[in-house]
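Below: one structure, written as structure tokens.
In this view, the complex is presented without one of its protein chains, the others remaining in place.
In order of appearance the chains are A, B and C, and numbering begins at 1 in each one.
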């Protein structure tokens, strides 16, 4: 593979698909800025003091318009703008999904870590944990190499993606056998925003393998509730309407799972005039569903009467072939939970004689040969709000990304203080509250101020945090 | 102008843009059929008795997928399938919007009336009243010509569209000076589904000029409430999300007008998590808004605090330039009422130095040169659910079009009975109820049956109609 | 019977249960005034011009706190305050329900018509139509008497109430054989607010028997929609909670009938967190229910799974004994429609061995001897919002009663103009709108003003009315 780094006229390195799109991108960025008040308020509040003065930030994030606003916020706060270039380069990941995907993706991830002789990065902003993974695997390989002279062997794994990671590290060893080791010494910390990435960090912590402090922003209230509940309440109907134009009112909708995502989906369909039935394994969530007027039944009991099925569980094997075989003609089946294995796509694809008709991209009708009835599957079973709509709206991403900014500021501010050890921390409550506060002005909301007297009465600091860690909101 | 009629292999005349799109069209028709239970139930219930045996039906309708399902329903009920061809030809109207629009549109409308030597049509299905207008103007011109020898002069009017109508009639007079007169003798009646078309019919009736019976299906409950209330409740958020991706939750939305369209829009935004403010001139509708928890204020009072503005009034000059000048940066302004004059597009377009940036088709940002703030106008001020989304969903159109089918059956059944004079009738209540009944099965709804004893107690027929004409639903 | 009229110190006649309650009554009246902005705005707007100067108004209304505010509004507008005394005397009707009810009730009704030598009344405010009935029967009897000398014979009817009416008229004939004839000559008109009273008026009109103009305020939008929809949306949960303390969330509620009352009840239970199932005979209302996400099924299909049953139909025999026999233990059964025959109380009361336990007044548990399960019937099958709560809130009554005031002003203003013949009229649309307008200020709502230019564009007067008669709101 020979991917060449390009340079802007000012000498900044990058690799994107088509630089001629930059003007249109700028237009979209300007629109997004208005909808991302948390980031813009951060610029206004923290910009003057330049908290990232001297900091080199990198990371591996899905490159979207909203991500661009995040990057420009970090640079506005003083971060070395190589950071921006680094992530801009990562936009290669976008087109990488078509074609040499994984190769290109990891090439970008690795390039983003290369700060040349000045050394870097200092901080990592992660979304999925791949940059962190690469460094940890790199350090492991370098230690092994130092001890035994052994280099990583891509053939040692069946996992196609991990083969690429090992190849990158192996090739790096030849150039500099201490590259990742030096890097981890320098890194102040990482902030990570996905469930998957956070899970990996906790495993590293449990194994004593974590090389630098990590802040889990995925479990901030302003991330988890907003992303899952409000985000999906918005984007489920968006995806349904764009993909199928089906009227939601009058339909029977089944929402599999009543966690935050399921709560958002059930609310959205109820508000659209559908009758909603919930499936749940957890009695507490089931009881919550009942208290909101939703019927709670197993999928088996309702599979032949419903019109729209949505999986939100984060688990696998939720809607199986035998369910789909019993559905009404043109029932809509989609997933807004996690991977495409919430729906038995394999069973569907391999059913003898099944006929797939693509109505439009991301909207397929699968017809069974015996019954001649079909079902409509969105986004090939993958996340329908990403596949059929445009994912979460900017405002939701503003909540998530402001968590990243605040976490990065915290890590950098405390870099020498010893406050953060090589462990995983949730964002401190007062910073979670700060993220919310940064969004209120744009929405016209004004807070009430706690008086000293009141604060004493309830044993709280005047400036917060106002709730105990276990508070459920 | 030389538009040539083409013929299918079976000899049926047509004129469409691209016959190679037919397969994709068939696929979309099949999907729509499942969502149009009223039409499909009509086929099942009335098909065997072929109520349109021998009837020749024509009309001028917006050619959409849903219209195709209507046409095929009429033919399934026995109508001469020339009817279908006639309306298919009318699909020229679709591409006519780009280019020689009006000329082509009226050419199609006129062609659809030509049934050759066998004579026709017998019935008209109208959507806007243009076919009816053409016949009435034709008859008027033929009478004048017979009396005075005068032919219509297109130059006698400033109205570009009416000039075309007069030219068509003038040219027709040379071929057959009794064409429209013979036509009106034959026509059993028209059913009309738009506010505009119905208004024209009532004016003709008032002037004693109506040439055949007309059924106003626009004011059926199953048309007006469903189209306006439920249709817009669905398609407003659809249009907003497709055009702007803006999060509705947390925003302040202003709905101008609280009629059925406004009620649907206000409900949709409230359900999406917005705070909704209503403007109204009618104290009753205003009081209804207040009872639902909406603030009712004049636009002046809220123009600078709201994020999304929607006009639903059916009137003009609702959001004026001076309002737009005071709005927040990137406030969204759109119209789902009637014409683009609900919003002062002219004032906006001619403001000195205003800068228009097209973010994507149908989504423009207009920036004022002095304030550097801009507003986002959808669909150039025209109906945003048509411009930015796909209009009403099939289910809503099924309600409207089943009214057309039922009205056509009624007109044809009563053609010799004298039941309908040359007047405008609303669809009888029991047929309005029939339209609703034809939709219930698909939605899993089962009616309760009134007993004879109960019916006597409340002085109603067992089989309905169940409500007096003035009932408000 | 010897009921004696009493006199206040100022000489005003009255007959109430206990004059010592007057202070408490005044307190409640003052509270109600704040919640009856339509009446108070009427005083402010019309008071100065004293539109009832010289008018003598009487009527037969349920005597409640809200009625008192109505009466005092009429007097504030210049009506002879004997009017107030007349209706105050009628408050006897309240205690008449316990004991010699009907006798006392009609004695009061008759007394309220007696204005002594000065003659009267001029106008009638009716609620049920009894004053109007008495006059019409009186006139009929006097004509018969003049012609044949025959006096009415109470024994000629089985109807206990009508026997009393005939006796009153018979006794009156002895005193003055032209009493009611003179009265009807003087009466300018009646305004009537109940479905029952209006029905009777239309029958009189159909029979050519109506003796003076009548305004039907029952079918004003500001009466029917507000009383039925918003009134019941408020008072159904109020009644349920006071009677049973049962949690509405999580329950299955069945609403029989989806007219305005049913719409209010279904909305209230849905909002409380119940799952609502609707029963309907009318396909249009059924389709509306489905569009709001309610399941529509016959009672038979759900009788054994629901927790709360509400009848709202205005018909009889809705919930029968055989239904109640299949219900879950302690299912709640109630009626908010019209009479107690919506529920088969007779079947229940006469079921062999059934055991009635009064939990508290208006809340009874009826246990079947074989199954030992019981159901809880509210208000003995009568209107539960009256029986178990306090009926409609003052605000709703303000809407209804402002219709009365406005109708009375209209009748009196047009008394010599010939505008109103001896027919039944609905309140003109612009007055219906006036009623709404009189309520907006208190709620902080501000109307938008239609410009002359806009008014011309939509062919409406600037000052309204803004909707055609058939508009459905």
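For this structure, a couple of remarks:
Here is the rule we use: contacts are C-beta pairs under 8 Å (C-beta built on N, C-alpha and C of every residue); 3 or more make two chains touch, one makes a residue touch a chain.
Computed from a predicted structure; not experimentally measured.
Checked against the hidden chain, the listed residues A:42, A:222, A:335 or A:363 yield one contact partner: A:222. Note on the undisplayed chain: of the listed residues A:62, A:170, A:184 or A:467, the one touching it is A:467.
Among C:151, C:167, C:305 or C:354, only C:305 touches the chain left out of the display. In the complete complex, the hidden chain is touched by one of A:299, A:345, A:375 or A:424, namely A:299. Checked against the full complex, the one of A:42, A:73, A:131 or A:279 touching the unshown chain is A:279.
If you put the missing chain back, the residues of subunit C touching it would be 27-28, 31, 34-35, 230, 233-234, 237-238, 241-242, 245-252, 271-273, 305, 329-330, 357, 359, 365, 376, 389-390, 393-396, 443-444. If you put the missing chain back, the residues of subunit A touching it would be 219, 221-222, 224-226, 230, 260, 279-291, 295-299, 301, 314-317, 432-434, 436-437, 439-440, 443-451, 453-454, 457-458, 464, 466-467, 469-470, 472-473. Counting over the whole complex, subunit B has residues 249-250, 270, 273-276, 287, 290-295 touching the chain that is not drawn.
Just so it is clear, only the chains that are shown with their structure count from here on.
Over half of the residue numbers at the interface between copies subunit B and subunit C are found on both sides, making the touching surfaces mostly the same. Chain closest to the overall centre, judged by the mean of its C-alpha atoms against the mean of all protein C-alpha atoms: B.
Each chain gets one centre point, the mean of its Cα atoms, and the points for subunit A and subunit C are 60 Å apart. Rounded to a whole number, the gap between the C-alpha centres of subunit B and subunit C is 41 angstrom. In subunit B, 230, 443-444 are the positions where the chain touches two or more neighbouring chains simultaneously.
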